[in-house]
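One protein chain omitted, others in place.
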Amino acid sequence: MKYLSLVWAALFRRKTRTFFTLLSVLAAFLLFGLLDSVRTAFAVASNSVAAADRLITVSKISFTLSLPKSLYTRIQTEPGVADVTYANWFGGIYQDPKNFFPSMAVADNYFDLHPEWQLPGEQRKAFHDMRTGAVVGASLAEKYHWKIGDKIPLQATMFPQKDRSNVWTFDLVGIYHVDDPNLRGQESNFFINWDYFDEARSLGNGTVGWYVVKLADRNRADQVAGEIDALSGDSDHETKTQSEQAFTAALMGQFADVGLIVGAIMGAVFFTLVLLTGNTMAQAVRERIPELAVLKTLGFTNRTVLALVLSESVLLLVLGGAVGLGIAGLIVDAVRTSLPAMGPTAPMVPVGVAIWLQGLGLMILVGLIVGALPAVRGMRLRIVDALSGR
Amino acid sequence: MKFVRKLGTAATMLVATIVPVVLLLAAPWWVLATALAGLAGWLALTRLGRQTGSIVLVGVATLVQRLGSSSVVVVGIAGVVGVLVALLAMAAGFEATLRQTGTDDTAIVLRAGAQTETNSVVDHDSAQIISEAPQVLKNAQGQPIASPELVVVANLPKRSNGMDANVELRGVGERAWELHPNVRMTAGRKFQPGMRELIAGKSAHEQFAGLDVGSTLKLNGQIWNVVGIFDSGDSHNSEVWGDTAVVGATYRRGSSTTSINVRLIDAGSFDAFKAALASDPRLQVDVMTTRDYYNRQSESLSREIRILGTTVAVIMAIGAVFGALNTMYAAVAARTREIATLRAIGFRGVPVIVSVLLETMLLALLGGVMGAALTWAIFDNFTASTLGTNFSQVVFSFKVSPLLLWSGLKWALAIGFVGGLFPALRAARMPVTAGLREL
Partner (left out) sequence: MGALVEIRNLSKVYERGKERIEVLHHVNLDIEQGGFVALMGPSGSGKTTLLNLIGGLDSPSEGTLSVAGRRIERLGEDALARWRASNVGFVFQFYNLLPMLTAQKNVELPLLLTRLSAAQRKRKATIALQLVGLGNRAQHKPSELSGGQQQRVAIARALVSDPTLLVCDEPTGDLDRQSATDILTLLQQLNRDHGKTIVMVTHDPKAAEYASHTLHLDKGSLVETPELAHA
């Protein structure tokens, strides 16, 4: 610690040069923060603790195909199944197709299987009692300034009502919250009652989109999944049951190999960063060889000189990187709360502890890489030669 | 007072930087070509220009000594250009694939309110009425060229990672071949109407396992045979086709379909066609030219990719600018003696400024060319796929067009300009005596 002021003074010897380098480091880690936020969103889409106990059952042909509701009682009686619920995609639009959010018709006990969506008891009851009731996520309600008691019309894209009208009107009776900041993206769902939906729609009555199964013992996930699928084997509605994690991963994977794209971009960015800061450090140390020699005359050991140079490069990276990550965090928060088109459904997680730890690790690693050669050079200098300028 | 003056200088600097950059990025190529020609002329013909030229040559000759720091500029800018062009090529490729799928003289009819085919349902009677509209072109046998189509999704493992993904299965009507004259079979044969036979689009065949000629698929408990591979030159290459009626039976849709595609007499008849359908009380439909429809499908995704690409490139560019500033300030400092001597001899300020600027922009241009070349070599025609609006895989190729490469080079020059301007000014304002004292 007592060497900190020495390292700091050395770093800011050439203020302008250090300042510019810091800004480049800042830019690199700003990008890292933003891109990693997107990458994590795709990766943790369904990694909540509760999800580990759930299976999703959809039609084997494709999840856009419906399943008969009769499967419900048959799945329920399967050993290993603690609870089961069902839902259907509704696909409603609020005012403008650009205002996209997921809307689903769900069974009464849907919230039982999703404890991570916190809904107050009396709102649950209101949802149960009112056929035309709707429960929405807090982020969605905030975005459109909906309050309990509002009447919300949705335009159906897939399910016109029996009376051929395209507009379904719902009464907002509940707003649910999600605590885990990484899962905040799930606070944008719009839920309606399946019974009302099935009764009023003109197509596909008596069918559901998917089943959600709660496992009694999560270690038996594979067996239970196999047994559920066996219920419909060789019928005209073959099912595919898998863990919720696997299902979401497969869905996300179809969109793009986001990890690969982000990795490639960050690879290019860090390559240039290493080159840039490496150059700066090499220059800085080259200029300071005589000073390092003086330190050695005073009795600083070779190892200490090595450590001083390495500390300098790590400090350079950490200073610039921390500010860059901080700004990234601010930007992500701003985008998620204010941008009208994307807003709550933007595929970004807040820049939390995980991303910070990764970022700090990278800063230290790059700092060490970049400082290695100059540090060794400083360590190896021969005092007599360096002092005489050779 | 001093603060106000400083503020004024800063503001002037900001304007002096931003205006040329914006002009550079926005200018059409012939403006820049003219400017370049003008510059070449100035360098060769005027006295100041020739002075500048000789300084630049000296700078270039000593570049080898400053390889390390020069490479910072080159590589930094190569990175920016590479990433920018790659991401924009992704958006352009996706857009192009979908865009060329539609034409102005074919129309697609969906249920009112459905945004995509998967959301749409058109019953058999409506399909009849629509195909009998007078604006629909009739073939030699007097039949209207209309194809009632049923778009559904099937699950197949991808060749790349073995994981299941959605492939679009399109049931097409008998007249489909006349509607899509650009479709040619590259292997096997067309499916026979009434049979459980499929033909796979070229891209679908490349993406998914199990679509070779002769393979069988199990759809909803029924066995289907793959009998051919086709190439349509557009986004239909990501699809698998079969007979509408048979697909409808397998997916238990009865006789209804998701859409009707018709060929109009000509592009001009579209308005009349749309009006005719709108005024018919038996129909509740949305009508678009296929060009419009497919354009819309690609809009939001390509816009998002473009925003991503530009944002990433801007941030990288900022990093590159500061890298360039560092390098060029150091270069100017290292050549203080040179520059002071030149000025003592009689070289004026302008040649010094312009030479530093030119040197930086040359380095930047080199970086831009490297980045563009690398991206072109790796990514041009690179195929990728993503989830389209029909919840199934759409295959497209990255399109590294000359226009895109040119954009990349312009960015490189802009970064070089900003990174070189301030060091250049510093070089020109350095007091001659201070520089000579360094001797």
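Order of writing sets the labels: A and B. Residues in every chain begin at 1.
The rule is short, and it goes like this: a contact is a pair of C-beta atoms (placed from the backbone, for glycine too) under 8 Å apart; a residue touches a chain by one contact, two chains touch by 3 or more.
Keep in mind that this is a model prediction, so the values were computed, not measured.
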Among the displayed chains, the hidden one touches A
Could you tell which one of A:250, A:282 or A:387 touches the chain left off the display?
-> A:387
Just name the one of A:5, A:73 or A:219 that touches the chain not displayed here.
-> A:5
Residues of chain A in contact with the chain not shown | 2-3, 5-6, 9-10, 12-13, 290-291, 294-303, 383-384, 387
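Throughout what follows, only the chains that are shown with their structure count from here on.
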Report the residues of chain B in contact with chain A in the complex, numbered from low to high.
-> 68-69, 71-72, 75-76, 79, 82-83, 111-115, 118-119, 121, 152-155, 161, 163-166, 219-221, 251-252, 284, 311-312, 315-316, 318-320, 322-323, 325-327, 329-330, 384, 386-387, 391, 393
In their shared complex, at which residues does chain A touch chain B?
-> 16-17, 20-21, 23-24, 26-28, 30-31, 34-35, 60-62, 64-65, 91, 97, 155-158, 160, 164, 166, 203, 234-238, 240, 250, 253-256, 265, 268-269, 271-273, 275-276, 279-280, 282-283
